[in-house]
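Complex shown without one protein chain; remaining protein chains in place.
Here the chain labels run A and B in written order, and each chain numbers its own residues starting at 1.
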Amino acid sequence: MKHPFLESDLYYNFKRTPIAVLSFFVFLIIVIMAIFADIIAPHTPFEPLTLNLLNGFTPPMQANEFTGTIFLMGTDDQGRDLFSTILFGLRISLFVGLMAVFLAMVIGVTLGLIAGFVGGVVDTVIMRFADIQITFPSILVAMLIYGVAKGLLPPDLRYEMSITVLIISIGLSEWVPFARTVRGSTLVEKEKEYVISARMLGLSYPQIMVRHILPNILSPVLVIATITFALAIITEATLSFLGVGVPTTKPSLGTLIRIGQDFLFSGEWWILLFPALTLLLLALSINLFGDWLRDMLNPKLK
Amino acid sequence: MSFLLVNQLSRIFDLSEPWILRKIKGQQKKLLKAVDKVNFSIERGQTYALVGESGSGKSTIAMMVAGLIKPSSGFITIDGYNFFSPTIENNIKSSLRKSVQMIFQSPYASLNPRWRVGEVLKEPIKAFNLIESENGQKQRVCELLEQVGLSERDINKFPHEFSGGQRQRICIARSLASEPKLIICDEPTSALDVSVQAQVLNLLKDLQKQFSLTYLFISHDLAVVSTMANRIGVLKQGILVEEASPNKLFEKPEHDYTKMLLSAAPDIKNVSKIP
Partner (left out) sequence: MLEIYNLDVNLSYRGSQIKALDNLSFNVYPGEILGLVGESGAGKSMTGLAIIGLIEAPLSISRGKIIFNKQRIEQNANAFRGSKISMIFQDPLVSLNPLRTIGEQLVETIRTHIKFGRKEAIEYAKSLLEEVGIEQERFDAYPHTFSGGMRQRVVIALALAPKPSLVIADEPTTALDVSVQAQILELLKKLCRERETSIILITHDMGVIAETTDRVAVLYSGTLAEIGKTFEVLNYPQHPYTKGLIEATPRIDANSLNSKLYQIPGVMPDLKEIPVGCPFHKRCPRYIKKCVEIKPPLLNERAACWLLDNEKGLL
């Protein structure tokens, strides 16, 4: 017996769309490399003891003039192996992105479901709030939340909590698309007869929302989640680039790009190029896969 | 007293714009009388058909009998109880819910596409706490499937694996699960093909005899109604214009609207003569 997924139209189409397969595997490779960074990375760039300042500014694939070591992507000013820092940076970027999307999804889906199903004043309040929030660029919202949270936290916690704060601020700035889509789908689903027949059984609103409506509105949520994932990673990179994100001792891709930017005009191009290329590849693969997924799950095409 | 009594039933929908816009534009409230002082009653074990075109208010009446929309005025009693009576106790409301079920027009939208058939049929059993044990529930589900002409093997299938007619059978099984006394059939066969329609109509007739069910049958199709109903009410824009037995309605219709409906309804009997 084959697994039903292998028989599904989704998988059938996936196999026949080279761009979907390619982007999916590029993404998969990046994720695997990030997860197993400890094993794959040739150096441990965040152990100060293993660093040798003499290795600084080694160009990619060239032997260092003092130590003779060769680095795949070169090194930065402190002699850290760029390839290894990118691997560890990816890990942080992916983690922040994933958690932020998850947070945005939980908030957006919950509010959207309530707005769509309950309707009336509740709907108006939730959706007008969403309207107001969406008039600000999400990066601004994230910075605002980030700033407020940093201000409220006691100084000794600021450093430890910076990633959590980052996740919360990105998550809170990206929930609106989820809520809007879910509300729209809920409005359609709640008029369907299977929901009416559930109401005739006297089930409560939360029971109907969670058990009947939620499973039927998940496909658009999945599409938005993939696209928001790429967005969240970019937002994180932007915030880190601006210096309000993760600390430099635990750099994400954005932090690496910021560091690299300092050296761009002094000829050490690789310090900027490789982290930036990685970010590009990551965001592009997620977006391409998300586009394909959207085409597939589009109810009009079904 | 009749099993189902509908007395001076009215429902008004408020279609006007929000208060503030109305004040600015100086408009009056826009009210739609969807149902206007409708009276009828059904005896136990009988079928009453409401016939009308779109906008006649027949579905609104169905929703009010089902207890899903509150009447603007007038009342409905089922076995003597009224869903919207202010003094109704919760346990009576629950048993009323149990005894009124509904079958819908679209066999596609009336089943949750993500639920297996077994889960669909177990839901009413669980919601009304009819059977406690897991095994008993499963047995009951199999029994229901057999009653509507499906088999035990279908229990783990999803709705999309069935044809339209089979889905409608599943819906019928679901409505039977709570052992109801009254089933509201809202255009139950108008989305089905002719040969399947005959199967579903016959099944409904059989079940009525077997469980002495009372049907409120809603349809726009006079031919379908004539095979099902003991009494027929003709609705036009929310008003019950004529009510009669099928004999009388088809032989001697009184209201002009009924006459028009009868002459407009396509009937296979009226095959044009050889040219």
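Keep in mind that, in the parts below, a residue touches a chain if its C-beta (ideal position, glycine included) is under 8 Å from a C-beta of that chain, and two chains touch if they have at least 3 such contacts.
Keep in mind it's a predicted model, so treat the numbers as computed, not measured.
Enquirer: List the shown chains that the missing chain touches in the full complex.
Expert: Answer for the hidden chain's contacts among shown chains: B.
Enquirer: Considering the whole complex rather than only what is displayed, give the residues of chain B touching the chain that is not shown.
Expert: 53-54, 163-166, 193-199, 201-202, 205, 220-224, 226-230, 245-247, 249-251, 260-275
Operating definition for what follows: only the chains that are shown with their structure count from here on.
Enquirer: Per the centroid of Cα atoms for each chain, what is the distance between chain A and chain B, given in Å?
Expert: Chain centres of chain A and chain B, defined by C-alpha means, are spaced 49 Å apart.
Enquirer: Given the complex with chain B, which residues does chain A contribute to the contact?
Expert: 192-194, 196-203, 212, 215-216
Enquirer: Could you please specify the touching residues of chain B with respect to chain A in the complex?
Expert: Within the complex, chain B contacts chain A at residues 66-68, 93-94, 97, 100-102, 104-106, 109-114, 123-124, 127-128, 171, 174-175, 178.
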